[in-house]
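Note that one protein chain of the assembly has been removed; the remaining protein chains are unaltered in position.
First chain written, first letter: the chains are A and B, and each begins at residue 1.
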Amino acid sequence: MKVIFHINEFEKWETLLGNITNLLKDGGDEAVKVRVLMNGPSVKALSDETLLQRMRELSDKGVRFTVCRNSLKALCGSGELCIDEKNLPEFLTVVPAGVTELIKRQTEGYAYIKP
Amino acid sequence: MKVIFHINEFEKWETLLGNITNLLKDGGDEAVKVRVLMNGPSVKALSDETLLQRMRELSDKGVRFTVCRNSLKALCGSGELCIDEKNLPEFLTVVPAGVTELIKRQTEGYAYIKP
Partner (left out) sequence: MKVIFHINEFEKWETLLGNITNLLKDGGDEAVKVRVLMNGPSVKALSDETLLQRMRELSDKGVRFTVCRNSLKALCGSGELCIDEKNLPEFLTVVPAGVTELIKRQTEGYAYIKP
């Protein structure tokens, strides 16, 4: 089983992290590859220590977190919040365009879930 | 044609049921396998007689409705509403984790639609 979760709203983090926690519990014997692609305002979570800590814990269990660079730029350009890629924790991967990542993974057979 | 609809917000029921009704009308000769996975606050619909009746009518036309047990537990745990699985109509299937169901079905070739 392979899945990529797509989050683009900041308000959805609680739902997303709960979904993944339940999935890892339920997976049982069968291995589950879990990826998360965050774009849009959801990337504000990268300045939230509590959310980052919860991501890190899931990352330790094998969940891969990917961030859209366009969204980081847009957030900074709007004057709301500038997050420097260089300061991001090592478990996060930044990709140029989040939508490209979503397409590539689905083409590889990943299921898509939008919480 | 095979599709699994994902609903996780209570406010989306009207849209979802309209989508399915239109799909069954449009399907024409080609058979369409339709599944619905409900998780998150959308499971509150299971205490709404009008929505249950509309689900039952679609179930009579072959639509399969599946409910996330984790979401039932979370809803009860929040103190908002406890729904006893044993009292649910027979046309509803409860699965341990809704997200697992969404992944499995997509792996089987079901399209995913989030209304």
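Please note the rule applied: a residue touches a chain if its C-beta (ideal position, glycine included) is under 8 Å from a C-beta of that chain, and two chains touch if they have at least 3 such contacts.
In this text, all values refer to a predicted model and were calculated from it rather than measured experimentally.
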{"item": "For chain B, residues in touch with the removed chain", "value": "1-3, 15, 18-20, 22-23, 25-27, 32, 109, 111-115"}
{"item": "Absent-chain interface as seen on chain A, which is shown", "value": "6, 8, 39-40, 70, 74, 96-100, 102-104, 106-107, 112, 114"}
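Just so we're on the same page, only the chains that are shown with their structure count from here on.
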{"item": "Separation of chain A from chain B, taking each centre as the mean of its C-alpha atoms, in whole Å", "value": "26"}
